[in-house]
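What follows is a set of notes on a single structure, which appears directly below.
Note that one protein chain of the assembly has been removed; the remaining protein chains are unaltered in position.
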Amino acid sequence: MSSSFSVWTTALLTLGVYSFLIGYNPVFAIVEHLFVGIGAGYMAAIGLQNIVKQGFTPLTNGNAWLVVPIALGIMIYARYSRPVAWLSRYPIAIVVAVGSALTISGTIQAQFIAQIQDTIVPLTSFSNIVLVVGTATTIWYFYFGTLKSKAAQQSYEWISVAARATMMMAFGAGYTGILAGNIARMVGIIRQLFGEWLHFIK
Amino acid sequence: MTAQPAKPQHWRRIIHLLVFLSMLIPLLRPLGIPIPIGETSRAVYDYIQALGPADVLLVSSNFSVPQAPECLPQMTCVTLHALSRGAKIVVIASSADGARYATTVTELAVDEGARYGTDIVLLGFLPGEEAGVSAFLADVHRTFATDQEGTPLANLPLMQTVHTGSDFKGVSVTTASANDMDFWPRQLQKYGAALIMASQASSWPKLQPYLRSGQVTAGLNGQRDAAEYELLLHRPASSVAAMDATSGAYLLIVALVVASNVAYFVFERRKGR
Amino acid sequence: MIKSYVPIVLFLLSCGVILGWVRRLSSGGTYPLRRIAALDAVTEAIGRATELGRPVFFTAGIRDVATSEGMQVVAGVEMLSYVAEKAAEYGTRVIATVANQNVFAMTAEVLQVAYKRAGHPEVYREDDIRFLSPAQMAYAAGTIAIMRREKIGASFLVGGFAGEAMIMADAAVETGAIQISGTARMAQLPLLVAVSDYCLLGEEIFATGAYFSGSPVSVGSLAGQDVLKLVAGALVLGGSLLATMNITFVKDLLGK
Partner (left out) sequence: MKLTLERNLPLVAAFLIGVIIVVAYFVDIPQLTRVSTELRNWAVIITAFTMGIGLVNLSSVHVKRIAAMNRKDWYNSVLLLAAMGTMFVATYYQKSFESLFKYLFDNVYGPLGTAMMSLVMFGMAVTCYRGFKLKNLDGFFIVFGAVATMLGNAPVGAAISKYIPALSDWVYKIPNVAGQRGILISSAVGALAVGLRVLVGLERRHIGLD
């Protein structure tokens, strides 16, 4: 068994997390509060570093424009005082606007055009047919309107069968990928517990 | 509706225990199932094998503690392999955590005999994700004035040959971030460097479209391919040792799927009728 | 100066189609929608939580709004506002956990609007929106603990998630809650589909506003989306048929 304080800390905390598998219990509650505290403290420090590194330091070096985001950042705290609470709308509106601008400009090229272009292949093999039909039906599956004619409804039924089959196979494959990563992590943890801590694995 | 008021679900505890045992037992008593070398790890190996002393490889890391069991061996293998071919290495990281592992790999390479400054240089953390990478490839010396330790790039012989993205023969990105898979091909396009992407297994499906289109030359898929690479390099390490446990876990999961369906068709459906 | 015209033209056309349909519905047009099982289940889930006398749980994931995946979180928070409205009508408490500080600020605003609309502004309590931290697994740990402590009756995980989604969804299911989830992040969908009672796939998370409010803006935008999807599918299929006959016109045009 290890005599290192760090190894013991790691091992006990790991067991504390695993105690959740038995059910929510006081030990897990302790570990959970510790973790939330540490996580928040860590992220807060990184945030403050960002303010200093990207805000105050360049500002004092002469980039006067940075007064604006810093002022906006302070405005978020207006929410605690009712008469000026509306001031906090500015920073939120701007942050969300940056996100939506990044989304609408980025998606059309990367997720729309590039993906469609890559899927256009000659239908000369079984694989290519599955690829093209699978992609097209999956896109059409997300048609939200209602269809009037009987024929259209019937073809939507078929489209949705093909689409769901394709998506489910993709999900199955995705499931495996995620599983593989978790197996690797789990092996790491078992090595930690039974190797470094208990010395059962050489 | 499947939801019911909470009551102890003991079958869950049994599955938890089985999961643990399915991996612990093969780790305690390795089975030694042979590991066949697949096409994907072979493709990366072949690409690195073809590098020579005139080539510079950019190695970027962007993964964190949870992905390290998969990604660290991948990055180590590619770096050491390239060095063994005489290629030069520039190491950067796109995240703060990634920088910790970039340091680990660089130190390991130096321990194995690489000369710091001539064979390998560690530039460190490059903030700004896509924007950062874009600026870096446009002008390496403007984004990094010094290496991670603060040595000016002018004092590092290797950096005198590296100025823009065009000076890299290839780029090897080991990443846990799906964003990297979108923007690296995009940013690298105009520089003509080949792109090798090593990823955690859960991002592997995401990489497929880029491999198909050729924007990514070759890729490594999680611990599995790391193990194969370790074997190709004749230096079996943590990934190879994990493979039996991996088989054990997969067999258990497949067994659970089978058992669940047997239970469903034999008991539940009969009850339902 | 302009790198390529094709994306710009397509972008402007897409915006035009969406805004055009919004205009059309705003001036009195109609666009009936098909049903989506997961959205039909929302009211049912809130109702069940009410019957059991348990709170409804909601979280919109760990992603930041100021990124290119931010709209998933916006969609999640939008859904939360409808869930909260409904829950307020039923007199059921909604507890939300938040990982990202921008999302926290949004969530607070959205909930106040929702409760006001439901006619119960007094229900809003800032303590029911729990900011945990952007540290992924700390957020997950805090969330599963809250799920258990508060004995939730229905759980909504809709937005932009990373690896933590599975832990939270599984914990909710074991608590006995109905689990409704949804994301457009491909890496998390497989898990959420497998573990949840109902799952909103990809684009479906962007449709909640139209289904719950029926406002001309959101329904119109959905109609516009439908047109774009018909075109996209046709491009894939038609382009490939042409490519089979060695006509690579569509593929080349998109590559420009």
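Letters A, B and C mark the chains as written, and numbering starts fresh at 1 in each.
In this text, contacts are C-beta pairs under 8 Å (C-beta built on N, C-alpha and C of every residue); 3 or more make two chains touch, one makes a residue touch a chain.
Since the model is a prediction, treat every value here as computed from it, not as a measurement.
When the whole complex is taken into account, which chains on show are touched by the absent chain?
Output: missing chain touches A, B, C.
Which residue among C:E44, C:E89 or C:E109 touches the omitted chain?
Checking each option in C:E44, C:E89 or C:E109, the one touching the absent chain turns out to be C:E109.
Touching the hidden chain in the full complex, which residues of chain A are there? Just list them.
For chain A, the residues touching the absent chain are 6, 9-10, 13-14, 17-18, 20-21, 26, 29-51, 54-55, 65-66, 68-70, 72-74, 76-77, 79-80, 86, 89-108, 111-112, 115-116, 118-119, 127, 130-139, 141-142, 161, 163-180, 182-183, 185-186, 188-189, 192.
Applying the definition given at the start, please give the residues of chain B touching the unseen chain.
Where chain B meets the chain not shown: residues 11-12, 15-16, 18-19, 33-36, 38-39, 65-66, 131, 201, 204-206, 208-209, 212, 224, 243, 246-247, 249-254, 256-257, 259-261, 264-265.
Please give every residue of chain C in contact with the chain that is not shown.
With respect to the unshown chain, the touching residues of chain C are 1-3, 7-8, 11, 14-15, 18-19, 22, 64, 66, 71-72, 74-75, 77-78, 81, 98, 101-102, 104-106, 109-110, 112-114, 116-117, 126-127, 129-133, 135-138, 140-141, 163-164, 166-167, 169-170, 184, 186, 189, 191, 193-195, 201-203, 205-207, 209, 217-218, 221-222, 224-225, 228-229, 232.
Note that only the chains that are shown with their structure count from here on.
Which category does the touching pattern between chains fall into here: line, ring, star, complete, or other?
Contact map by chain: complete.
Look at the interfaces A-C and B-C and say which one is made up of more C-beta pairs in contact.
Contact tally favours A-C.
In terms of CA centres, which chain lies closest to the overall middle?
Per-chain C-alpha centroids ranked by distance to the global centroid put A first.
Of the other chains, whose C-alpha centre is the longest way from the centre of chain C?
B
Find the geometric centre of each of chain A and chain B from their Cα atoms only, then give the gap between the two centres in Å, rounded to an integer.
Comparing mean C-alpha positions, chain B is 18 Å from chain A.
What are the residue numbers in chain B that touch two or more other chains?
12, 66, 202-203, 205
Multi-chain contacts in chain C: which residues touch at least two other chains?
68, 137, 163, 186-187 - these are the residues of chain C that touch more than one other chain.
Can you list the chain A residues touching chain B in their complex?
It is residues 21-23, 46, 110, 115, 118, 170, 173-174, 176-181, 183-188, 190-191, 194, 200-201 of chain A that touch chain B.
Contact residues on chain B for chain A in the complex?
8, 12-13, 16, 19-20, 23-24, 27-28, 66-70, 96, 182, 186, 200-205, 209, 212-213, 221-224, 238, 242, 245-246, 249-250, 253
Any idea which chain A residues touch chain C in the complex?
Going by the criterion above, the answer is residues 17, 20, 23-24, 28-29, 31-32, 35-36, 38-40, 42-43, 76, 79, 88-89, 91-92, 95-96, 98-100, 102-109, 112-113, 116-117, 119-124, 128, 132-133, 135-137, 139-140, 142-147, 167-168, 170-175, 178.
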